[in-house]
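A short write-up of the structure that comes next.
A single protein chain has been omitted; all remaining protein chains appear in their positions.
Order as written gives the chain letters A and B; numbering starts at 1 within each chain.
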Amino acid sequence: MLRKEQNDLLTQTGPGAPMGQLFRSYWLPALMAAELPENECPPVRVKILSERLIAFRDTDGKYGLIDEFCAHRGVSLWFGRNEERGLRCPYHGWKYDTTGQCIEVPSEPRESGFCQKIKLKSYPLVKRGPVLWTYMGPPDKQPPLPEWEFATVPPEQTFISKRLQDSNWLQAMEGGIDSSHVSFLHRGDLGSDPLFKGAKGNEYNLKDTRPHFEVVEQPGGLFIGARRNAENGNYYWRITPWVMPTFTMIPPRADHPIHGHFWIPIDDVTCWAWTYDFHPVRALSAREVEAMRDNDYLMDRAAQKAGKTYSGVAGFASQDASLQESMGPICDRTKENLVSTDNGIIMARHRLMRAAKALLDKGTVPPGVDPEHHKVRSVSIVLPPDQAFKDGAKEALVGRPGVAQTTV
Amino acid sequence: MLRKEQNDLLTQTGPGAPMGQLFRSYWLPALMAAELPENECPPVRVKILSERLIAFRDTDGKYGLIDEFCAHRGVSLWFGRNEERGLRCPYHGWKYDTTGQCIEVPSEPRESGFCQKIKLKSYPLVKRGPVLWTYMGPPDKQPPLPEWEFATVPPEQTFISKRLQDSNWLQAMEGGIDSSHVSFLHRGDLGSDPLFKGAKGNEYNLKDTRPHFEVVEQPGGLFIGARRNAENGNYYWRITPWVMPTFTMIPPRADHPIHGHFWIPIDDVTCWAWTYDFHPVRALSAREVEAMRDNDYLMDRAAQKAGKTYSGVAGFASQDASLQESMGPICDRTKENLVSTDNGIIMARHRLMRAAKALLDKGTVPPGVDPEHHKVRSVSIVLPPDQAFKDGAKEALVGRPGVAQTTV
Partner (left out) sequence: MLRKEQNDLLTQTGPGAPMGQLFRSYWLPALMAAELPENECPPVRVKILSERLIAFRDTDGKYGLIDEFCAHRGVSLWFGRNEERGLRCPYHGWKYDTTGQCIEVPSEPRESGFCQKIKLKSYPLVKRGPVLWTYMGPPDKQPPLPEWEFATVPPEQTFISKRLQDSNWLQAMEGGIDSSHVSFLHRGDLGSDPLFKGAKGNEYNLKDTRPHFEVVEQPGGLFIGARRNAENGNYYWRITPWVMPTFTMIPPRADHPIHGHFWIPIDDVTCWAWTYDFHPVRALSAREVEAMRDNDYLMDRAAQKAGKTYSGVAGFASQDASLQESMGPICDRTKENLVSTDNGIIMARHRLMRAAKALLDKGTVPPGVDPEHHKVRSVSIVLPPDQAFKDGAKEALVGRPGVAQTTV
């Protein structure tokens, strides 16, 4: 249970808020590269951390992420014309380049130097993998580019999507950390979903609905291990990495692709639920990509499978979203009652609060900024009872190019 | 005309508000019994006095009215599975019985005693007649069950329905007390509505549009008598009981069923308009029940009867709702101008304010809690001019099982 001021601290990410500053220490996914498919394509509205921005791709392929509103009289540049190396406001023709610099004001003499003085707020926008990333913090603190494995494997091995969620980012992210709900909420889908079925691990999952949780601190975040009984006194471990502030990865099943999420605040009551799916050593099949699309676009399978799901809602994403949104726009954590399976959530919150305060008070670079922290893998593994997962799965928890995942 | 603080006092019924405490002294209709038609049927969201609750009926037929949100992490139990003597949250499987007691937390060892410590807020939910009633006040002050006549006659003699109204409860209830509007707003329907037509009393109603009002204080509320001229110097009286805080009964016409209303706050800007119809000594006919449904479900008869209604809106309920909602969400009573026909309303407000203050200051049990106060009948009667209605209709104003109503 949190005090009200703690809940406020964790859930508010606008400019000026401490958690807003923390988020502004990281490269964050701003939009899918496919949303700006070609040079001079239409600009796209992007709202992120409560800031209203416009993303565009200019004549030369440069990406820009700038203030949504023209510096002249405040017209939205979503109406802008993307032409000749700049985005031009249709009202009076003011034109901006991808850095937000005004490069033309038609009504003013060019020699007046007026337009050089006009510059819109802007942030870097960089393609890495199938995602356009932005960094919204102070330029002198800009970290190296992210090195998440899904964004660095060859393009045919990775797939990305996102869906809008009507809730604060934190209750969404907490659902990503909390793998204990899988045995309940998603149980009906383990055997049938094309991205899950057929794994030996599913049997352990369904047989043991009371996993034991162990959480291990990492420089960049946490490893959350869920231990269930396997054969011969051994343990089946599922290990979920959480990297600060909002990256989670679900443990793999058999040879299925690995998937996971980012939960990016749009404002304090909505967020983007990003999903990535990748395989470290092989291309995704057409069938897999189709199943990923189905899952992400919330296809209503209820009609197809009436009575076959646990929650009455079909599809992992719908199941999670329906419950997380039902908590209300910002979950009131002064009323919750956490149990042992929530340890990962409790520790993640404390890491976030500590990091936000250290950043605020001392300017400490928060965990997860260093790209080395990105090189994590989720793991599913059977270990003997006397072996701690952090030792037994040590190698498996590191992402290595060209090395397959460890999975059951 | 009220002062602003008086209007606020009367219209605010959330937890903590004085009028909210007054309402929490009574058994209130929470939902129709038909909304929970069988054991283990889907749970139903109930918002009442600004509290969000879930009603359900368990495996054994027990009714429960509990906090809408799971005590663990705040998921809405509307998504709950109603199974094996409890409502189970689909997120992590926490399970509650009809008293709100948590009876299972799958992730915790049963022997830990953890779940015994978890209890959701809950209120009693009791079937009486076609209604499920709740009492939301302190358990030690819980009064005996209500004894409204419509709820105690045999089921074939009674019918209940409700509709949502987009206004504060008080302006709706004031419309129920105020029978002087019948001569205007509803005049077109007196002759044709199957539940009204054919009564001798209708002629008095339509002939004398300036009734004289007399209001008589009662232990449980008020009797509001409207006097119109009849033949030979006699008076035609229509007497409307109001029982605190929100029960009204329209005087009967001929052998038609008696009907009336409860106006139950959902929050401070919406309410349920409950309608009951009953006959003290005979079953309702199929045609009567059909007409009741038509009235209550706001069937649009305008197309059928263009030009035949006084207000341009057809149907009693639509007529009342359109005007009461047009006053805005909370009518600003600092601007009203009340006249003699509003005496019932004025006295009702003062009774409410006095009772709310006496409850707040001295814990005085308010009028209308005692089930004896429920045994009232509305009356329509012709009396000689020298007889006060409280004397001439004294016996008729008491509800007695098996005794027909007094009606003209």
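Miscellaneous remarks
What we mean here is this: contacts are C-beta pairs under 8 Å (C-beta built on N, C-alpha and C of every residue); 3 or more make two chains touch, one makes a residue touch a chain.
Treat the numbers as computed from the prediction; the structure is a model and nothing was measured.
Of the listed positions B:Q6, B:N234 or B:S322, the one in contact with the omitted chain in the full complex is B:S322.
Residue-wise, the contact with the chain that is not shown comes from A:G74, picked out of A:G74, A:G198 or A:P401. Within the complete assembly, A:P90 is the residue of A:P90, A:P155, A:P219 or A:P385 that touches the hidden chain. Listed for chain A, the residues touching the missing chain in the whole complex are 69, 71-76, 78-79, 81, 90-93, 105-109, 114, 118.
The missing chain lies against chain B, touching residues 171, 174, 180-181, 183-185, 209-211, 310-313, 319, 322-324, 326-328, 331-333, 335-342.
In the analysis below, only the chains that are shown with their structure count from here on.
Spacing of chain A relative to chain B, judged by their CA centroids, is 50 angstrom.
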